[in-house]
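One protein chain omitted, others in place.
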Amino acid sequence: MWFCTVIKKKKQEGSMLETLKEAVCAANLELVKRGAVIYTWGNVSGIDREKGLMVIKPSGVPYESMTAGDMVAVDVETGETVEGKWKPSSDTETHLALYRAFPEIGGVTHTHSVNAAAFAQAGLDIPALGTTHADYFYGDIPCTRALTEEETKNAYEKNTGAVIIETVRCRGYEPLAVPGALVRNHGPFAWGKNAADAVYHAVVMETAAEMALKTKLLNPSASLPAYILDEHYQRKHGPNATYGQGK
Amino acid sequence: MWFCTVIKKKKQEGSMLETLKEAVCAANLELVKRGAVIYTWGNVSGIDREKGLMVIKPSGVPYESMTAGDMVAVDVETGETVEGKWKPSSDTETHLALYRAFPEIGGVTHTHSVNAAAFAQAGLDIPALGTTHADYFYGDIPCTRALTEEETKNAYEKNTGAVIIETVRCRGYEPLAVPGALVRNHGPFAWGKNAADAVYHAVVMETAAEMALKTKLLNPSASLPAYILDEHYQRKHGPNATYGQGK
Amino acid sequence: MWFCTVIKKKKQEGSMLETLKEAVCAANLELVKRGAVIYTWGNVSGIDREKGLMVIKPSGVPYESMTAGDMVAVDVETGETVEGKWKPSSDTETHLALYRAFPEIGGVTHTHSVNAAAFAQAGLDIPALGTTHADYFYGDIPCTRALTEEETKNAYEKNTGAVIIETVRCRGYEPLAVPGALVRNHGPFAWGKNAADAVYHAVVMETAAEMALKTKLLNPSASLPAYILDEHYQRKHGPNATYGQGK
Partner (left out) sequence: MWFCTVIKKKKQEGSMLETLKEAVCAANLELVKRGAVIYTWGNVSGIDREKGLMVIKPSGVPYESMTAGDMVAVDVETGETVEGKWKPSSDTETHLALYRAFPEIGGVTHTHSVNAAAFAQAGLDIPALGTTHADYFYGDIPCTRALTEEETKNAYEKNTGAVIIETVRCRGYEPLAVPGALVRNHGPFAWGKNAADAVYHAVVMETAAEMALKTKLLNPSASLPAYILDEHYQRKHGPNATYGQGK
């Protein structure tokens, strides 16, 4: 009866990918609900590390009619589409680069949310100025350098991923401690433990960006003591976290 | 039986104009849905080049009760109303001027959306500072000079069209590559392949304007390298476009 | 049968006041719908010049449950409540002062809408910088001087009306040509032909204020040529108005 096990495993595999597709679709729709995207802009993906597959939103398909069945599964190693009726998001290579570089992440999201994009266009980090930021981002949200002409003309999407990775590493950040970055002249990318978590961080980033812009208008020299950044981040994420219903 | 063909053709013509009216009405209502207009402000038109007819929103009629049957058909050459129970939009002559000058466009929209209007009132272009802008507008969105007193007092609406056309040509822009402009002290006009496309560009312009205003508040000297503008515009619109589900 | 006529006249009077109450209630609810007020803030009134009665929102009653029957009728000459189960708005004396001074107006509205209030708090006119403003306000929307301590401590609401009237007259404005003003450190009052028109002007004023604030951030020296102000105002309101469906 060995084939029964095989079939069962196949079925489970199928259903696990279905579950991931549902989660990635729901995370994409959450972007609309939170006002972080309009039209077909933005995209969210999730990864199944065991199968080596990434599930991502298709390119240019409207959110209004999107279902889990529209999601596209891509082989993380080869970048080839393995399942799906559509072409994957045009930012697929950026997502893949992030998954390959940061093994601890399980979801990635990209938006053009207005305030975060304004910092990206200004070429500035979103500075950590308060506890709203510190609760989720353990430091300034970094803005990358501009891509060179060479990097832009060849493998642009892949190089967009590379410049994010370079920036995170130069700052000495743990990817899940500062779960996002701004691509200069472009906009925010965020990530997290899974697709929903990545969307959550994209929404927090947009809120932190709006607060930071207004703070700077009120007081250009505003700053946050390091020990408050520390306390708030640890309160939610440290080994002795006290927030929420965990034990 | 030759008259059967005539009747059939008439019917098709009728139904083609009905289709255009439906599309123009839907595009006008989309303006409300996207928060780009309030009350009876703004207007969208579409053109049937074969028939030489433009279909446009009536003047001062509320969006709440608007249906395709309220749309007005105007002869593009003479500017005379050929069908409809209402007077056409007071901006009709501006729309007509744009259709006559730019044969490649199929829809025009005009709004008083806040951020784009602020740039128009400031007499400034909406500068291309990031990829949100570059995805749809291949360069700064130009602001016209102010109309002269003479141009304002006589044939104001037609001259509003003329100053847009003059500006687009002075910049050496392809109308569909930079599908919109700001009329100084007035507000944005956008255009596109058809009415829905024109509305889409009006909404992108408003978003780009809000981002640009906030970017300038953060960093007055922000700018965008030309090769990134190029890459993003070509990725969506060039001969080798990779965005969306096209082949 | 002379008494029949009396009864009939009484009934008509009754029903005319009912109609005004319905209109004033609807205008108050429109303020909520347009995002111009929250909680019990703001108020709208309408006048019946023949009867010498003003109908106004009650003081501190929530919009959620408000009906025409909650409106309060006040004698314009004496200021006394003649009908209604509630106390009239605390701004009643301001409304009455405006009706007495400006016989051409039929409705008044007061809000604390954010952008107009910011100009009032800054002690600045909302400058006419574009056609959105010029379509409804034929000049800068004036900000009054601050009330003196004496004017504030005695008959504050009546003096609030007086300082608006003083400001409109000092500027040489026709009340319906510039249908609103800012009370310094307080907020906007708007008026019009009737209650609905007053609300419309309050919403336009808020939009014009947001545009003007953003315009000034982009270009502190922005201004509007007088002939464009003229053209736009006349296009909608002059003897040869071309906007809308009028003959």
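Letters A, B and C mark the chains in the order given here, with residues in each chain numbered from 1 onward.
Please note the rule applied: a residue touches a chain if its C-beta (ideal position, glycine included) is under 8 Å from a C-beta of that chain, and two chains touch if they have at least 3 such contacts.
Quick caveat, the model's predicted, so the values are computed rather than measured.
**Q** According to the contact rule at the top, which chains on display are touched by the left-out chain?
**A** A, C
**Q** Footprint of the hidden chain on chain C, which residues?
**A** For chain C, the residues touching the absent chain are 38-40, 58-61, 86-87, 90, 112, 114-115, 117-124, 146-147, 149, 152-153, 156, 185-187, 213, 216-217.
**Q** By the contact criterion defined above, which parts of chain A meet the unshown chain? Give residue numbers in ascending order.
**A** Residues in contact with the chain left out: 34, 129-132, 200, 203, 207, 210-212, 214-215, 217-219, 222, 224-225, 227-228, 231, 235, 242-245.
Going forward, only the chains that are shown with their structure count from here on.
**Q** Closest chain to the overall C-alpha centroid, by per-chain C-alpha centroid: which is it?
**A** Going by the distance between chain centres and the overall C-alpha centre, it is B.
**Q** If you average the Cα atoms of chain A and of chain B to get two centres, how far apart are those centres in Å?
**A** Centre-to-centre distance between chain A and chain B: 34 Å.
**Q** Determine the centre-to-centre distance between chain A and chain C, using the mean Cα coordinates as centres, and give it in whole Å.
**A** Taking the average C-alpha coordinate of chain A and of chain C, the gap between them is 49 Å.
**Q** What are the residue numbers in chain B that touch two or more other chains?
**A** Where chain B meets two or more other chains at a single residue, that happens at 217.
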